[in-house]
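Please see the structure below; I have some questions.
We show some of the complex, not the whole, and keep each chain where it was.
Naming follows writing order (A, B, C and D), and every chain is counted from residue 1.
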Amino acid sequence: MAAKNYATLRVSTPRPNIALVELHRPDALNAMNDQFFVDVQDCFSALHANPDVRAIILASAHPRLFTAGLDLKAVQSGMLPQHEDIGRCGLLFMNLIDRWQRAFTAIDECRAPVIAVVHGMCIGGGVDMICSADVRVCTQDASFSVKEVDLAMAADIGTLQRLPKIVGNQSTVREWALTGRTFSAAEAKDAGLVGHVVADKKTAMDKAFEIAEVIASKSPIAINGTKVALNYSRDHSVADGLRQIAMWNASQLQSQDVVKAAASILTKQTPRFSKL
Amino acid sequence: MAAKNYATLRVSTPRPNIALVELHRPDALNAMNDQFFVDVQDCFSALHANPDVRAIILASAHPRLFTAGLDLKAVQSGMLPQHEDIGRCGLLFMNLIDRWQRAFTAIDECRAPVIAVVHGMCIGGGVDMICSADVRVCTQDASFSVKEVDLAMAADIGTLQRLPKIVGNQSTVREWALTGRTFSAAEAKDAGLVGHVVADKKTAMDKAFEIAEVIASKSPIAINGTKVALNYSRDHSVADGLRQIAMWNASQLQSQDVVKAAASILTKQTPRFSKL
Amino acid sequence: MAAKNYATLRVSTPRPNIALVELHRPDALNAMNDQFFVDVQDCFSALHANPDVRAIILASAHPRLFTAGLDLKAVQSGMLPQHEDIGRCGLLFMNLIDRWQRAFTAIDECRAPVIAVVHGMCIGGGVDMICSADVRVCTQDASFSVKEVDLAMAADIGTLQRLPKIVGNQSTVREWALTGRTFSAAEAKDAGLVGHVVADKKTAMDKAFEIAEVIASKSPIAINGTKVALNYSRDHSVADGLRQIAMWNASQLQSQDVVKAAASILTKQTPRFSKL
Amino acid sequence: MAAKNYATLRVSTPRPNIALVELHRPDALNAMNDQFFVDVQDCFSALHANPDVRAIILASAHPRLFTAGLDLKAVQSGMLPQHEDIGRCGLLFMNLIDRWQRAFTAIDECRAPVIAVVHGMCIGGGVDMICSADVRVCTQDASFSVKEVDLAMAADIGTLQRLPKIVGNQSTVREWALTGRTFSAAEAKDAGLVGHVVADKKTAMDKAFEIAEVIASKSPIAINGTKVALNYSRDHSVADGLRQIAMWNASQLQSQDVVKAAASILTKQTPRFSKL
């Protein structure tokens, strides 16, 4: 897997089958401008199509924080659409929002599971972004804020849609979203937004790599099917979800991986699975 | 905002843009009779339409409790429909339930966020009622019960529909709903039904006002859009939720509030937003 | 209620109106073979149709564990379908999965609430199974694993569909399902998978009987309606759920149980309700 | 049933249990202004609540046409909301559309079936309106147009939502809606928008009364249940629709009307059913 350079992201392969995507706008506190969303879309589409990638870690290359959220200077400099006709301007906004939503949906629908590592501030769009990941790990000093309300807007790139389904606690989510107040790593853990809180960035990366390595060692048939089914079930009834996985497994259970895995359990050997 | 008197509710405006709605049937432990549902519907419809109201606190005026739930004496005195034909009686029941459901749905859909404050007992219909609020605060001595099962009925004005989506834990919800047992403030907090447990009623009201003031200080464009999106996403898939907020924000992001908010952040000044 | 013998289950009625279903394949660590799914389907269909049964306890007759999950030896011996044509083999898999899913759905849709008691290991299909129960109790030494990923398969008999809606925390569920790692009773309690963790099997059974007896003492009209409404609301919007219970209660609130219950509360006597 | 006067509607009871609602703005070609929507909402809510009304005929009191659609003069005179802030103006539009939609939804959800009679032009909002009726009859010289596109707007009070589900032919509906062209009674009949095309207004009213009298002679339990089920099934899957009617009929089949009807068929006598 060759690395690809993006203006706002650094992508590498620090361990076999594990990609590392780092937010990287050092001069702008990793704030999100339009290029950032283009890069995220491109990056995760490429990772989705790359069969060598079996797990992805999403982190920040900035020494002190994950992201400051939407790039307010870009907003001031005309990043948002303008048109003298309100109707046409509205369509431009819908297009922009749709394009930004697709960037984070590319994370959500990426074949390989995504483990987000948060240290320091994770503001506004940062929360939207990590809600598209599968597992979240953070440092003790991480802090979060559904900040969009302070920009006089309802968050529109994923937080209000995905956060309640991750956290499963509307009392907390609503207080966060309606007040925009900062909440700590401990509160995020308590509510279920993050799965692990650890001492510092290095420990958090170690934890993320530990999880990623376990995932990368499994049959990619099983990992892919599990992620697809979890996403599908999140958005459908139990009955529809049961039908989905039955249809899905009609082909997937005929994989040799199942034979290989069953044999390896009985023989207590470690199986190795080929890529998709 | 002029106060309006209701037979079973007290409504006031203790602070600018913040309405206080208090259950007030002092002689009946705030038990819910038919008039109570009429009053709740009227009261929250009026608050919904009042652009001066930006946050609402829902509490009890009774010194010792939130509510004893359904008014059993009214049940005994013929509050429930009667008709010699079972089919027609069934339609009368559907109408009654629908009307009572609409009363609590008026809280759920009220433009301004609602913060419920519970002290003492919150029984049966009381749980249905607070599940329609956005944020819940209670005192240490608060206690709750999904009591309908002891009336030989499945709760039908919101608890079974909203509580599982608030709490996100079916083990707990099902035990509460199937046994009708009383549970404490601590258990309610642990399960996520309430967001804050504090020492006493005064502290609870202070906490509620603190949250309400933060909400009331934000752009009403943002608060309204956030509540609408959270309600919509609760009941739709992630994909449908993303489309909803994109359409919604096509007009709302063209508000001057966004410009004003961005400017205020960069200039570190406190913005003031006009009413809707 | 006459007991019925099953090859892989023991069914008894240790207390009035309370059925006890025990997994019972002592020589095979309660592993799940095809007969097991046939038995579960038959057993819970019979319990569903039996009006004398008002609560069910689901436990393991094995001294050390709940279940080792899918029977790997049966897999090796040809339990899974085989056909030289891939398309026809796929249909056989869909039929098998559908049949196994129906076995656990029979638990989910059983009229009487089901309380699962887990001690020791609860692996793979065991997690699918207890996710179909209403309430879960376990011992301190219980351990769980969404093990299917180690068999190179996406879990397809309920875990991926029901577990996220029980637990309401996608961070945790996804880590469990994608890594297959073992998690403890404490972690299961913290995430909300189990409602009670107690010292040992005997205490767990006591707790389960305590809950079951409360449920069995209530009006079966109320218990049945509550379970149906909770299942329905899990899979529908709040609005659709509210309509469901209004239609349901149009007949159920005309039951004499409601009159009897209201009277018993006012007279502080214990009501007795006849069977359905 | 006492008649009630509305500014834009005439309501009468020409035959027992049959209400006649006539559009009546003679000086304005029955064009729809804001008062019209208020009147429609009030009128059909009242008819819905009136158990003496078992069928409703919706027609035009104008000698030459059904309606010219939206009142353009009212639009020019400021009927549409205005606000200097685009976001707040958008909310005012949403409120207005919602209110107008509710007026026609009151027809759709009215307990008694509604038979629309169209003669002459039925333009724009007129099509939205008759799509909320249950049965449509028109004269040979009737003509229709989904005219909103010529007002530079997507129809937003029901045509685009209900017409395709009435007609079941997207080729035709899309051509009508995208071109705004006038189509004849014959084309409307061929596509299924209207059920009967007759020679003139008098014959059309006779046909409508003929259908209405049949409906009014049936058990209101059956008529109400049938309309509710048809509306529900339009918007749900077959499986959900089947569950709905099973729950509904749990109370409704216990009506004495069923006994009476069965007896009357066997004895070949005409039953008479009391009101709801």
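In this text, a contact is a pair of C-beta atoms (placed from the backbone, for glycine too) under 8 Å apart; a residue touches a chain by one contact, two chains touch by 3 or more.
Here the structure is a predicted model, which is why all the values come from computation and not from measurement.
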Overall number of sequence copies in the complex as this file defines it, 4 displayed: 6
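Here is the rule we use: only the chains that are shown with their structure count from here on.
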Each chain counted as touching subunit A and subunit D at once: B, C
Angle, in degrees to the nearest 5, of the Cα rotation that carries subunit A onto subunit C: 120
Chain centre separation in whole Å, for subunit D relative to subunit B (CA means): 35
Distance between the centres, which are taken as Cα means, of subunit B and subunit A, whole angstrom: 33
Set of subunit D residues in contact with two or more other chains: 86, 251, 254
Of all residues in subunit B, those that touch subunit C in their complex: 72-73, 75-76, 80, 86, 89-91, 93-94, 97-98, 101, 105, 108, 148-156, 158, 160-162, 164-165, 167-175, 177-181, 191-192, 234-236
For the subunit C and subunit D complex, residues of the former touching the latter: 244, 247-248, 250-251, 254
In the complex, subunit A residues that touch subunit C: 113, 134-136, 165-169, 192-195, 211, 214-215, 218-219, 221-230, 233-234, 237-239, 241-242, 245-255, 257-258, 260-262, 265-266, 271, 273
